[in-house]
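Dumping the structure here so I can ask a few things about it.
Yeah, one chain of the complex is gone here, protein chain that is, but the others are all in their spots.
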Amino acid sequence: MKPVERPLELFFAEPAVRPGAEPDFSGLDLPAAGSLRRPPVDSPAEEMRDMAFGLIRLLDDDGQAVGPWADTLDLDDAARMSGLRHMMTLRAYDARMLLAQRQQKTSFYMQHLGEEAISCAFHLALRSGDMNFPTYRQAGLLIASGYPMATMMCQVYGNDGDPVRGRQLPVFYSSKSHGFFSISGNLGTQYVQAVGWAMGSALSGDDKIAAAWIGDGSTAESDFHAALVFASGYRVPVVLNIVNNQWAISTFQGLARGGAGTFAARGLGFGIPALRVDGNDYLAVVAAARWASERARRSLGPTLIEYVTYRVAGHSTSDDPSAYRPSGESACWPLGDPLMRLKQHLIARGLWSEDRHVQAEAEIMGEVQAAQKEAEQIGTLHSGRRPSPAEMFNDVYAEMPPHLRRQRQLAGY
Amino acid sequence: MKPVERPLELFFAEPAVRPGAEPDFSGLDLPAAGSLRRPPVDSPAEEMRDMAFGLIRLLDDDGQAVGPWADTLDLDDAARMSGLRHMMTLRAYDARMLLAQRQQKTSFYMQHLGEEAISCAFHLALRSGDMNFPTYRQAGLLIASGYPMATMMCQVYGNDGDPVRGRQLPVFYSSKSHGFFSISGNLGTQYVQAVGWAMGSALSGDDKIAAAWIGDGSTAESDFHAALVFASGYRVPVVLNIVNNQWAISTFQGLARGGAGTFAARGLGFGIPALRVDGNDYLAVVAAARWASERARRSLGPTLIEYVTYRVAGHSTSDDPSAYRPSGESACWPLGDPLMRLKQHLIARGLWSEDRHVQAEAEIMGEVQAAQKEAEQIGTLHSGRRPSPAEMFNDVYAEMPPHLRRQRQLAGY
Amino acid sequence: MMSMPRCLRICGGNDSLRGTDAMPATTMIDAIRDALDVALTDDPTVTVFGQDVGYFGGVFRCTAGLQKKHGIDRCFDTPISELGIVGVAIGMAAYGRKPVVEIQFADYMYPAYDQIVSEAARLRYRTAGEFTCPIVIRMPTGGGIFGAQTHSQSPEALFTHVTGLKVVMPSNPIDAKGLLLSAIDDPDPVIFLEPKRLYNGPFDGHHDRPVSPWRTHPMGEAPLGRYLVPLGQAAIRRKGAALTVLAYGTMVHVALAAVEETAIDAEVIDLRTLLPLDLETIVASVRKTGRCVVVHEATLTSGFGAELAALVQAECFWHLHAPVERVAGWDTPYPHTNEWDYFPGPARVAAACRRVLEVQ
Partner (left out) sequence: MMSMPRCLRICGGNDSLRGTDAMPATTMIDAIRDALDVALTDDPTVTVFGQDVGYFGGVFRCTAGLQKKHGIDRCFDTPISELGIVGVAIGMAAYGRKPVVEIQFADYMYPAYDQIVSEAARLRYRTAGEFTCPIVIRMPTGGGIFGAQTHSQSPEALFTHVTGLKVVMPSNPIDAKGLLLSAIDDPDPVIFLEPKRLYNGPFDGHHDRPVSPWRTHPMGEAPLGRYLVPLGQAAIRRKGAALTVLAYGTMVHVALAAVEETAIDAEVIDLRTLLPLDLETIVASVRKTGRCVVVHEATLTSGFGAELAALVQAECFWHLHAPVERVAGWDTPYPHTNEWDYFPGPARVAAACRRVLEVQ
């Protein structure tokens, strides 16, 4: 064989900065709020390519909602105010549960810090009976839909009040009535299931749609591909959400994204219309999610949405992000804090004030603590009432087969 | 829950026509030969979008090679003539092996009829040491590289001359020296392996590139996605080929493609440059493949190529396509017969004639029959010398572990 | 939602039931298609899909005609993504439908394995029954058709280790139809393995003899209409006193042939359902005979035969006169040319039976 002529090289994608260096988001191109057009929902995918590379933003630096998406947004003041309340509640809930984990009341916790707008706002695009297939970072869907917070806490504690009987990792909630499909620990699997659920609805002559959720890093999984293949092939009434929070544990989003400019661009290879949205702009999320759900309801097919946001906290309570990214990075995140941005909007609109905000914070914290008390009266992971070990053997099958009955006996139940 | 307002609908993609109806390819948009531009190999993917939707064609209706791709094609007359010879050889080989299967000399066979140009021409983009990761429909790579045909036949017969010892299904060849990776029965798996092989080459400071192969239908498999994620992420020196022969057994290509206009478009979601090529135009395949391999050799990253062609024969000898597509469809295929098109070009160029063609056909058939005789002297599937059953136990591991030795003894060896 | 038609139940001991008035199914393929047809007719939520199953009717023809009869929304083609087929089925089942999907060959189920193991099998458990997954995954299984390593596998042990699944393998048309209808009615995910070498006739491993048709077999004609063969019940195919042979699928016929040819008075049990297992029938037999041979086509090590041997030695320890023997595929991939040297045919089963009987 001939000697090597020109040795080949690989490219190893690395984030702009690592610990020790100054945070740098200059690579993130941020179009002004209101600058991106709003195409009709029935436009062909090929004619909406720009939407996958732009950024839908409604809230400008002064808290004003501007541009074509804002102009068509049908959201009354009460809804905007409860949006803020939901996000504040989620943040307070996270803070208390994080503390509870530190106090060893449970084994594990995952926060939403910085990403609250996405799941809280998305809820407004759904109707009763629709189904989300979430990851572990969309508890805002439950909170916005009024799911009892004490029950969420019982799940986190795995106590006897936990609807899933202490079987799942903390934060792996499940609620059919609140349109929240069971969370899987296996990244990505739910994405294609959402497509199947929506196909089931359509095949049954129903009008319920599904929403699939996935993180930036998890788009690399096989299920993501299968979901897009089926959703595109049968024009399935599903909204395919990608939460790009810049990080997948220690791995920055650029690795999974590869040479594509955005994650939204993934949809274009399938002829699936794709939107890229400022994920820290509550109103932008509502507007984009409604656009996509309208497409689904009119049987126009799936929509892919990338929400650009930032995971402020560690991946989970098992993670220390200071090992792989500059500690001040979240403070420099150019899309700001979703709570502060909506708060500013409400103030600009004359609906809110700093005082009312402080008051609301206290109120909410009171509610959260009350719920926590309620949950802890039942128990925490290591104390109080927990599901009976006999229950370990239930629900493996609808009816317990003989070999499991034998094992339950052997276990002493 | 509210009554259903607007029942949802799914879309079930169906081919334009089914058995009983007139073949119809009016949906296939065919740009004129020479009409598509030839961008520099180092253009950014985003600036070559058009290449994924056009069609690279060099040979016009008169057999002239025209346009920018033809003008830059460095292929001498001898190479053009041996191109024809390779395709004719592959077709003759297929015909004999099909017959051999009908005569029960083997269990199974898969033809290339109508797709000969792709693998025969692609060979010209590779150098010694490069590696293909083929499917079962790229035997042209072996033929064009001078692999002994009698050995191919021994594999088809699974006789004692079969390099893979009767272990694999017929047509599952393997040859390291000829840059032909072992064929897997599991569709798609080889696609991501090709990416890994090319990464291995680059990590070793080598200059060998890899070529991955997949069918239109198999792009739906997970491995396709993983391959694109890794190839894009590390800018891997690999050429990612999709052979769109319109059918995946009974399923037409529109189902796997979904809402995307072309399979080449899949690359765009990853920022991978993509070409769409007339797969029945030998010269177009050479030109496009070389463009892509140059990108790889210059460490510019992967290229996705869709070859548009038509599977004239059944999927395999187990298949009867008349059950799912109009019988006359192949005759109406607008891209014609790749052999006839290159033959016409050679004639137009004054290199060939009808007489020489007839003579060459006879010559080639003679060679194929001689090879067949040689192979059959060793044996066919059910007669002659076959690999010893004792060999069944070899090569499971480099060294036979005790439990396999015991089993071999029990088997009587 | 589901109408309750007359239900004819076929139980372990009562397997001689034959066809009725019109045109009973006389191959395993027909029996399977018939079961799907009945299910599609009776239950509007049943949905059949998979590669090539729609217009074409499946590469083994098990779904031929169903799309035409029931409509494209009840029986349709899918892209080539086993992951997608099963993942979509799980979501559809969670919605409330009953997907019955086909994996074209069992050898191609691996891309769907994560969805099967991590999702379908555990959905009921992890939601305490709030979401369930009543899907049926059909897949042609086993060798004997010169399909080599990727068209011959028997992966049942990869499912029996997965709690939450049920695993079924019929050995004849009557069972195939009745078990498939039970599987479709079942509230949990069922892996339905179809021994492809039995599709067109009972096959006893004598590959060099002419193929015999199902028509002439006592279990060959599946009656018309709906009937159920319950999951979790084995069938005794031959009563005997000297030895118990445990088998399923194709190997039931191989075992019966081996037993006939050696004139050994063996009891041959067709497990039919591997998970949950009819341990009672097995134990009763082995306690009676004192000897046991386990037969399967899958590779030996960690095959389902290991579980059977482990259970039998534990439950029948004091009754066993000889160690439990396993006859299985060799621990190699399934070869092409040497298929019949690989296949655990009647000679190997007979030899094992003799060895077990020789032990005093």
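Per-chain residue numbering starts at 1, and chain names A, B and C are given in the order in which the chains are listed.
Criterion: a residue touches a chain if its C-beta (ideal position, glycine included) is under 8 Å from a C-beta of that chain, and two chains touch if they have at least 3 such contacts.
These numbers were taken from a predicted model, which means no experiment stands behind them.
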Checklist line | Neighbouring shown chains of the undisplayed chain, as defined at the top | finding: A, B, C
Margin query: With the missing chain put back, one of B:89, B:138 or B:184 would touch it. Which one?
Written below: B:184
Item checked: Of C:24, C:58, C:111 or C:290, the one touching the omitted chain in the full complex -> C:111
Item checked: Sole contact to the chain not displayed, among B:7, B:146, B:200 or B:334 -> B:200
Margin query: Using the document's definition of touch, tell me which of A:10, A:73 or A:365 contacts the absent chain.
Written below: A:10
Next item on the list: May I ask you to list the residues on subunit A that touch the chain which is not drawn?
Entry: 10, 12, 14, 18, 107-108, 158-159, 162, 165-170, 172, 184-188, 217-218, 220-222, 248-251, 255-256, 258, 318-319, 323-324, 381, 386-387, 389, 391-393, 396, 403-404, 407, 411
Note to self: What does the interface between subunit C and the hidden chain look like in terms of residue numbers?
What the structure shows: 107, 110-111, 113-114, 117-118, 122, 125-126, 149-150, 157-158, 160-161, 163-164, 275, 298-299, 301-307, 309-310, 313-315, 317, 320, 322-326, 331-333
Item checked: Absent chain, residues of subunit B that touch it -> 131, 133, 163-165, 167-168, 172, 174-176, 181-182, 184-186, 189, 192-201, 203-204, 210, 222-223, 225-227, 229-230, 233, 394-398, 401-403
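Quick note on the criterion: only the chains that are shown with their structure count from here on.
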Next item on the list: Determine, using the mean of C-alpha atoms as each chain's centre, which chain is farthest from subunit C.
Entry: A
Next item on the list: List the centre-to-centre spacing of subunit B and subunit C in whole Å, with centres computed as mean CA coordinates.
Entry: 36
Note to self: Using mean CA coordinates as chain centres, what's the gap between subunit A and subunit B in Å?
What the structure shows: 42
Check: For subunit A, what residues touch not just one other chain but two or more?
Finding: 198-199, 201, 203, 222, 225-226, 229, 233
Next item on the list: List, in ascending order, every residue of subunit C touching at least 2 other chains.
Entry: 73, 78-79, 81, 83-84, 111
